[in-house]
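Below is one structure. I have some questions about it.
The complex is shown incomplete by one protein chain, all other protein chains being positioned as in the whole.
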Amino acid sequence: MELMKRRESWNISYDHALGETASYFFAQVRDNAQIYGRRDPKSGRVLVPPRAFSDQTLEPTTEWVKVGPGGRIEAFTIVYEEFKTLPDPPYAFGYVLLDGADTAIGGFFRGIDLKDPAKAAQWLKIGTRVMTRFKDERKGSVLDFWFELEKGGDNAKSVEGEPVGGYE
Amino acid sequence: MKATQIGICGVAIHAPQRSDSRSLEESIYAVTWAALRDAAYDIDDVQGIVVAGNDELDGRAISIMMASGSVGGVDRDILSTPSSAEHAFVLGALRIASGQFDNQLVVGWSPVEVDSFNDALKIGTDPYWHRALPQDELATHGLQASVLEDKVPGIRKTAAAIVRKNRTHGAIAYPDRPLGPVEEAFIASGRPTRWPLTDTMVTAPGYGLVAMVLASEDTIARRKSTNVAWIRGMGWATEPGFIGDRDLSKLPSLEAACKQAYEAAGVKNPGTAFDVAEVADGTPYHELLAYEGLGLCKREAWNEFVASGTPAKGGKLPVNLSGGALSFNPVFCAGLVRIAEAANQVRGRAGAHQQPDAKRAVAHAASGPAMHYNTVVVMDGGKP
Partner (left out) sequence: MRAPRVGIIGIGQSEFKAKRDDANYPELVREGVTRALNDCKRELKDMEAVVYSLAPDALLGIGNAERLGVDAVGARNKRFMRINTGGATGISSVITGWTHIAAGVCDLVLVAGADKVGESGDSQTILNKIWDPMYERALPLGTITMLAMSAVRAMDKYGLTEEDMARVTVKARANAARNPKAHLRKTVTIDDVMQSRYISWPIKLLDACPQSSGGAAIVLASEKYIKENKLDAVWIRGVGHCSESYYMGDRMGNKIMADHADAHALGQSFLRSYKMAGITDPRNEVHVAELYAPFSNTEYHSIEASGVCGMGESMALMREGHFDIGGKIPVNPSGGTLCTNAIAVSALVRAAEIALQVWGRAGDHQVKGARVGIASGNGGDHQFFGTMVIES
């Protein structure tokens, strides 16, 4: 007896309205290579990426606050497995608390040799200082920027004197 | 339902005209606050939340994830019923009846960000036998209409009259919203879209959001909430999944849901029990099936019932004074809107389309291919 299968693909497209808050954020990234957060008045937290309201207090956010370009790593991972429509491995990404922000924003970490996971994990450990880098040609997306280890910071020296770099 | 009476004490129905100035989540936030303010609640008063959105329409693989922030889900007890928006209402009421919660916030939405509604909703057709066919949701409504036309002579004209009736209501209720053709001649001369449905007999998807605050009798008394719609009976049931397994001219799940609701509410003569009704009308044939399923009018008398003006404004039992989905069609939450509109009637908060002295209402919501899910809620605005 023959067991059959049917191949189906979902192919649906959407135009998602970003709203004013996210639109402003991306316009600033695109036009001024600047990242902004927004302050929740009740808790005082500067939310990055910015939102029109805080989901914790359910209050509208108020002022725009420039954040970065320096920051610290709050979380990271290094991906060694291939997944459809996701980038070719290996790559590192995670969350960075930019200077002036109270919440962390996601982004890729570049300029790090990822061949040895244990070493790479040391370079990327939580608390490491990073700098935001922007593309020359920006479209207004989170891929317009990424993070690199800050030169001259505590973690700038690589483990065992090996060069920092080799990726990309 | 148990002894505890449950009331709807806050309602908000939004139909944003421009869908690009706010993100979906920001719009959900807005309708949430609107309902809270209508109930004179702060978000900290809310004990539990049930939401409903459709992943394929929203373009998010788990729609509740981002939406939960908008409705105050952080640190609260929140669930989602993606089967239909009206199921969120049902579950919200059950959660209070169980005694676990004193109140619930219920929110549903239906955006228009997807390129093609037909493609998005066609994903709901099974890949095993039917997806290769052009069977999107509208096609199933067409199939249902064709079966009804075969069984009941003369209903095409009645169907057109229902479209005209509901849009006439819609023009009064929400004059700021865009409206399809109202003139009989225009309605009758539409292009067939899914025969026998014409493009004039249905309404293109609109962007809608709806939120309600429900609370127990004790909570309402303690907070001295006003303008309450008491839920007297609630019923819900489903048809089987394959269209071919159904007799599309009948709706046994509506009968079952109605029986549950009417028994709980003690409704014996539906024809005279209600002052106003809000029923499913994704197509006018839905409304006809609703008349029968709710015990308002059997099919043999459909033509006469509509021609007599009984279900029109000014008639003995106005149906869809809000304009129904034939006026404004937020596809996924259209059913929840029917419940909200009926609630507003007995709360005395229906504004331009308020039925004077509306004390008792019945709401009927239907969702999915050819009215797959049916939900009935009987409400009144008296004392608990």
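When the chains are written out, they are named A and B in that same order, and each has its own residue count from 1.
To be clear about the criterion, contacts are C-beta pairs under 8 Å (C-beta built on N, C-alpha and C of every residue); 3 or more make two chains touch, one makes a residue touch a chain.
As the structure is a computational prediction, the values presented were derived from the model and not from experiment.
Remark: the omitted chain is touched by one listed residue; of B:T200, B:Q260, B:T283 or B:N303 this is B:Q260. Listed for chain A, the residues touching the missing chain in the whole complex are 3, 5, 8, 10, 14, 16, 18, 22, 43-45, 47-49, 51, 55-56, 74-81, 83-87, 91, 93-95, 97, 101-108, 117, 120-121, 125-127, 141-143. On the side of chain B, touch with the chain left out of the figure occurs at residues 1-2, 23, 25, 54-56, 59-62, 64-66, 68-69, 73-84, 87, 90-91, 94-95, 97-100, 120-124, 126-128, 235-242, 245, 252-253, 255-256, 260, 368-369, 372-373.
The rule we apply is simple: only the chains that are shown with their structure count from here on.
Centroids built from CA atoms put chain B at 41 Å from chain A. Within the complex formed with chain A, the chain B residues making contact are 19-26, 29, 33, 43, 56, 59, 68-70, 72-75, 113-116, 119-120, 123, 127-128, 131.
Put simply, chain A touches chain B in their complex at residues 6, 8, 10-22, 52-53, 55-56, 58.
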